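Below you will find the structure I want to go over with you.
A single protein chain has been omitted; all remaining protein chains appear in their positions.
Entry: chain A
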Amino acid sequence: MTAIADIPDAPRAARRPQIGNPVLRWLRTNLFSSIPNGILSVVLLAVLGKGIFSFVQWGIANAVWLTPANDSSACRAVRGVGACWAIIPEKYRFILFGTYPFDEQWRPALSVLVFITLFYVSTRRALWRRELAYLWIGALALISVLMWGGVFGLSFVSQDRWGGLPVTLILATFGLAFGFPLGILVALGRRSTLPAIRSLSVLYVELIRGVPLVSLLFMASVMFPLFMPNGFNIDKLLRAQIAIILFAGAYLAEVIRGGLQAVPRGQYEAADALGLSYWRKHRLIVLPQAIRHVIPPLVNTFIAFFKDTSLVLIIGIFDLLTTAKTAIIDPGWQQFSVEVYIFVAAIYFVFCFAMSRYSRSLEATGGR
């Protein structure tokens, strides 16, 4: 993955001598370098123009932006010719926070802000120090207090009323926070010389990666109660969270294993020569190098994983996608689901695109 940057581009059409108007020159090299290319450009421009024109017509020119509360008649009048963006101001609080008590919704909103700050701080390479771990613990504790309440004069809100964006962020962040150390342990286990530990790790990774996440979630929602002693029942959200952690652990383990393989043998030998114990050798010498090698694929795994949390819809947990789907069950607004899906897609897109840009910048600097 990292090697792509230093490989030359595929050849491009021979450049023409650079004379004349810069705009014409640009058009000539980039759009009309040959006759087939010119035809292609014209066709693409026509299709693109048509597409943009229809979208502007539907999404802007004929769209309804605001309606009186709970009245979709204006939207129904333009159905088919214009978008109904009015459904977003009408429903955004439900989409973002689900059934969390209306007056207390500043708490999940603040939690989302804490999450975003936490992510932002974690991307600053200058701050990759031990203190960052404490910051994570502090921030996650703060979020728990905000969401649950019950202390500092905040009223208690039980977990089954949580919903929307905070739930998506909680599932993803806790999944990573616990899946990552699990992944490291399993990756080390897979490279261990001890046969029993190695086979257990291989079995775990292959079993989890061999089946769809949906079936793991079903297992969490249906079979987990069977696994537990009678009368001991844990919350549905926590069960899904456990399934997601196990899932993340297996995928992260494979990425980290790749990094471990890339650490030169001499590093292990040097650590052995210093007489370091197994754990100190890995903690101080091997793992920091291994993880640095695989930062771009790790970020890609994070992105995939962030998107995959949306699958909890299937077992009825109120994450962002579920609240969106629920918001459009309302009979008056049923026909405007495309608009709601575009809105939610934009939220997911912003998070994932930010991560993928970041991964690109890390790739460019080699994670240093």
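Remarks
The criterion applied here is as follows: contacts are C-beta pairs under 8 Å (C-beta built on N, C-alpha and C of every residue); 3 or more make two chains touch, one makes a residue touch a chain; residues count from 1.
Keep this in mind: contacts and distances are computed from a predicted model.
Within the choices "ABC transporter permease subunit", "Anti-sigma factor antagonist", "N-acetylglucosamine transport system substrate-binding protein" or "Membrane protein YhdT", the name that UniProt assigns to the complex's undisplayed chain is "ABC transporter permease subunit".
Checked against the hidden chain, the listed residues A:223, A:238 or A:364 yield one contact partner: A:223. The omitted chain makes contact with just one of the residues A:24, A:211 or A:274: A:211. Among A:69, A:196, A:273 or A:329, the one in contact with the hidden chain is A:196. Looking at chain A, the residues touching the absent chain are 3-4, 7-13, 30-31, 33, 37, 40-41, 44-45, 48, 189, 193-197, 200, 207, 209-215, 218-219, 222-223, 225-230, 265, 303, 307-308, 310-311, 313-314, 321, 325, 335, 337-338, 341, 344-345, 348-349, 352-353, 356.
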